[in-house]
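Here it is: the structure, laid out below.
The other protein chains are all here in position, but one chain of the complex has been omitted.
Order of writing sets the chain letters: A, B and C. Residues in each chain are counted from 1.
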Amino acid sequence: MNLTIILAVTVVLAVVSFFITRLNKKAGGFLTVIASLFAFVGLFLLKGSIGGEFSIFYFSFKITMVGWYFALIMVLAYSMTSFFNPFWMDKMMYPGSYNFMYLLSMAGTIGMFFAKDFITLFIFWETVVWSSTFIIQLGKSRKASYVYYVVSAIGSMATLFAIMMAYSVSGTFVISEAFAGLSGGAAIAVFFTFILSGLAKIGIFPFHVWLPAAHGNAPHTFSPVLSGGLVKMGAFIAFLSVTAFPAYEIFSGMFKVMGTPFPIYFLMALGAISIIVGTLMAIKQEDAKKLLAYSSVANGGYILIGILMLDQVGFAGGMMHLVNHAVASAAAFLAIAAVAYRTGTTKMSEMGGMIHRMPVTYIVYLVAIISMAGIPPMGGFVSKWLIFQGLADKGMLFLAAAAFFGSIGSFMYVFRPLSAVFLGQTFTRDLKKKEVGFFMMLPMLILTALSILAGVFPNTILRVITEIQASVGISPVTLAENTIVTVNGYLDAFRVFIVFGFGFTIAFVIFIVRRKSKKVELMDTYTSAEFIHTRELLHYSSKFYAPFERLYDKAPDTMKLYKKIAVKIGELGNLTESLFYGHKPEKTVFWVMITGIFVVIIGGVV
Amino acid sequence: MNVMSFVYGFLVLLGVFVFQTTLTGLNRKVTARLQKRYGARWYQQFLDIFKALRKDSTSHGWVFDFGVIMALGGIMATVIFIPVAGFEAFPGLDNIFVISYLLAVGMLGMAMSAAGSGNPWASIGVARALTNMLAYDVPLMIVIFTLIFAFDSSSLSEIAALQQGMGILGWNAFRMPLGGIVAVIALLGMLGKKPFDSFIAPTEIASGPMVEYGGKHLGFMFILHEFMTFIEVSIILSLFFGGGATIWEYMLKYAVLYTFMNIISGVMPRFKIDQAVKYFYRVPLAMAIVQGLVVIFTGLGVTLWF
Amino acid sequence: MVLDEKDNRNVWEKIGDYFSANSIWMKWYCTGCGAIELPPTMTSRYDMERLGMGPMATPRQADVLLITGYLSTKTLRRVIYSYEQMNSPRFIVAFGSCTINGGIYYDSYATIGRLDKYLPVDLYIAGCMPRPEVVMNGFNELIKMIKKGQAKGWKHYQENYEWYKKNQLDSLGEVIIKDEFHE
Partner (left out) sequence: MNSMNNTINEIKAALKPLKMETPAFRQIAVVVKPDTVHNALSYLKQKGFTQLSIVTCVDWIKESEFELVYILFSWTEGIHIQLRARIDRDKPVMVTATDIFPGAQYYEREVHEFFGVEFTGNEDAAKPLFLEIWDDLPPLRKDFDPQAYSDSKFPMRERGNEFVSEIGGHDDE
């Protein structure tokens, strides 16, 4: 399979789907399924041609292992989510544009991961940013897309600046050579500005504000892509910044913290802060999608820490967490979308007991959160285990503390939607609701199966990662048949799974041989012997962790800070405006002259 | 991995159940003596469990049942991984992260089943239990992280073996005294003993997650509690008190440590849940970080003091 | 109830009854003044735990519903609700003269006369109030009864459900209340 064909077909199908949707909404939706599945299969077959280079028009591409890995994760998220598209077309305001943008952004991501030079990368990157900006706008809030676009634009511009700066030194845009010859202060400046777009995209701490806004308000069918897919673009930039820009080599002479150069450690610390911030904020969300968005912030922190470690174990963990989080997060978002499809809301306090109506969706969500929280036997456990081992190996105490906090805090926040949406009392309104159809169930089940497979046979994924590790010149993580071996111990996920099955079987047998229990209605529950007839009142879902939230509800909110800054900038603009464009022309002339004189003086001095 | 491993695993489960349940019964007597009572018979805990299993039960839907089975299954799998005096049914899998996260399967199952009962008390109890877990686990994990860094191993049995043969001062609790204190405090939280037992407060939130359990479900919860106690005490015992060279030494040390926990808990009042979080994030967290920094930067405690 | 009824339990039931007899978990329905006699029964002076007895938090967990004193129609409704939430085998121990014949509330418009019309009482402990010694003695009696398989109130309730239901409805009107305070 040829990359050109994949790109061309998806772009053409994007345009076609726009017109088909005009004729028949459902058909347009199904076209996105076909197109994204085509891209997925095509990419999968592309593995044979790794190493190839070619160019179309001005764009030049190189098929690398890591690009293939990233693109596959991305298109997996796209193709699985696209199964939901046909069913949401009626609820969408502009279904044609949605389908068009959906496929266009997918094409953009594919192109981006295989870019050979920075110009190609940047153009495809911007394609993704722009098309996703317009999709987010189709959701609940227009403001969300402003936030998304502003944060993305800051990142993109900084990256563009870094690329140009590197170009001025090295004279080339080719990714593997562009950063050669940088040193000293310029290297630090380029490093930080380059990775800025990555940080913005993963949602690392000061830039995390766009995730809840965009994930929470995007159309339900696009949130899984945003969280499972687009966030991983940032991880790609982070990957480039430690490999193509050999940060460890360039900064090797600098002050080191636990063996890591300070600039890199600083970024890892930012990752740690995002883990803590994401966890704390996720715990207090009332909207299921916003909660999952903040969990993406926290998981982004893990991915960043893992990738930046660039070692044998932690890096493998970070790279594997990409897949696990993409799969789990897409599955969780899809499950919430499926519930929203039936109930029309994502607010946790307005739902309850959906398990009795939608058991399959519940299983999907359950497996997704087990993976997200890093509990065996799901995939998330293996990647978090690798990251912990990597951290323990290097003795990075504070990062490890943040990682532990995020890991245990994730039990708290992932349990929120489980308890509020799926468990508890079914609301009277929802008593007649049905499970979603098979076509919507299918992608969720596939993702669930992937989560379990990644946890039981992690080596399938890790083998790909070892190839990536070998391609960037670090020693690959040691793999035996079913076992992952690290300095500090080894993990046999398959055996853990088997023993878990053994324990489960014993428990099941004891349960079965005992007398069958009497099935009672959910409302027949202990209420201190009081009669309660309203289901909604017997469901505890809002302010779930109130005593814990109270401990930090005084903490400053980043979004508020940004809003204040925005107001201040606006005021500054007004001040300038009042100085220059007053109703007295002579005042304007005065200030222009003063400014001119200053410019001349400063210019003379410099 | 062969058939014998599973047979051993089953025997370990049986042995642990008998041992821990007896010990719990004896400790009920200890608590009673603290309160100047005569106390229950030593085999009372067995009677309670078998009686609960004998009774009829009520079920609130499939997740209520499934959660209970998943909880007990996960916990039993974890017990099989615990090395007892160097013996493991499945050698090499006693990784501390595996154990502490596999434990979470059980907890998740229990939380799921409890919330699935549709009772708000249960949800409140689960919320408190998870908050409590966040409180005690972070300091404890930092100390464990320090141990892994110090000994280059995350295997329980290896860390236990490294402390043996040097007398009582070879134990990590004495090599890293701050860490040892943190571990003991965290163990109180893990076991859900006073002062950290607000999530099962019987008169306040009607025993929290357990509110809807009766009959065999409740029996499962009791068995699960015995196993969970064994896992938690064993982790701390192996990491900080040298495990045991022989099975008898292990059992003796275990009994002493567990009884000590019970005596502390017997004379304590109860923290509110936010007070517990505040407490853990003030004193033990600071102690854990100081201990970690000392070990990482000075190496004190990795070797013996003397 | 006739004491020397024929014992037709099988071995498993006998073993089960042995466990039940030696592990009595109680739900205290403390509506009346009798509740004040329970703390001394529980604490160091009389220490009911040595017989394997203890308080539980909810009726689901409990084996014995201990009704300590008079029952008004409002509380009786809740007691019936609680009893039906309990898991078999379940026993009722009624406490004080109020549950036997209304006690000093024999002519009250709101307090019932005798409890066994509405629920199958396995054991009455007479007295106003019964002292802890009497309570312990009563529970000893209950333990013997369970061991011998004579505490069969719950079976009786199942078999004569119609009769109990009729009595309940005659006196209470409705058992489950739905008004503005219970929505």
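The rule is short, and it goes like this: a contact is a pair of C-beta atoms (placed from the backbone, for glycine too) under 8 Å apart; a residue touches a chain by one contact, two chains touch by 3 or more.
The structure displayed is predicted, hence computed values, not measured ones.
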item: Missing chain: touched chains present in the view; value: C
item: Residue of C:Ile15, C:Ala110 or C:Cys128 touching the missing chain in the full complex; value: C:Ala110
item: From C:Trp28, C:Tyr46 or C:Tyr124, residue that would touch the chain that is not displayed; value: C:Tyr124
item: Contact footprint on subunit C, counting only the chain that is left out; value: 1, 3, 73-74, 77, 94, 100-102, 106-117, 120-124, 141, 150, 153, 156, 160, 163, 170-174, 177, 179-180
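Here is the rule we use: only the chains that are shown with their structure count from here on.
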item: A-C or A-B - the one linked by more C-beta pairs in contact; value: A-B
item: Euclidean distance of C-alpha centroids - subunit A vs subunit C, Å; value: 58
item: Where subunit C touches two or more other chains at once, by residue number; value: 58, 60, 85, 87
item: Shared interface positions of subunit A, touching two or more other chains; value: 518, 524, 526
item: In the complex, subunit B residues that touch subunit C; value: 28, 32, 35-41, 44, 47-48, 50-51, 54-58, 202-203, 206-207, 210-215, 218
item: Residues of subunit A defined as touching subunit C within the complex; value: 518, 524, 526, 529-534, 537
item: Interface residues, subunit C side, partner subunit B - complex; value: 16, 19-20, 22-23, 25, 43-44, 47, 49-50, 52, 55-58, 60-61, 63, 85-89
